[in-house]
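A short worksheet on the structure shown next.
With one protein chain withheld, the remaining protein chains of the complex are depicted in position.
Here is subunit A:
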Amino acid sequence: MILHILTTAPLSDAARQAEQAINPGDALLLIEEAVSAALQPDLDCWKQTDYPVFLLEEDLVARGFANAASHHRLATVDIEGFVQLTEQYEQSITWY
C-alpha cells in the first residue's frame, strides 16, 4: 500500500515510471507540475479504477487549473488531505 507522489508533467519519464510501479490498492497524488494532468481528463490515470488519483488543490490554484479540475470533476485534496494520505498509506515514494 504505497502513496506514489508525482511532481512532473503527464507523459514525462517519471510519470511513466510511476505508472510502471503503481499497484491496485496504492494511491497516486499529483503535485507541483503534475497537476497539469487536470487539463487532460482523457489521460489513462483518470480512466483506470485500480487506484485513486488526487490533485493537490494549492498547486492547482497556483497554476490556475482549479476550474479545470472541478469542471472535469477530478478528485482533489488540500495540504491537510495530503498529510492524511501520508498517514493512511504505509509508505510513500516520490517520482520527480
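One rule holds for everything that comes next: a contact is a pair of C-beta atoms (placed from the backbone, for glycine too) under 8 Å apart; a residue touches a chain by one contact, two chains touch by 3 or more; residues count from 1.
The rule is simple: contacts and distances are computed from a predicted model.
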Unshown chain, UniProt name, "tRNA 2-thiouridine synthesizing protein C", "ABC transporter ATP-binding protein", "Polar amino acid transport system permease protein" or "Phenylacetate-CoA oxygenase subunit PaaC"? "tRNA 2-thiouridine synthesizing protein C"
Please pick, from A:Ile2, A:Leu43 or A:Leu85, the residue that touches the omitted chain in the full complex. A:Ile2
Looking at the full complex, which residue from A:Ala21, A:Ala62 or A:Ile79 touches the chain that isn't shown here? A:Ala21
Residues of subunit A in contact with the chain not shown: 2, 13-14, 16-17, 20-23, 26, 90-91, 93-96
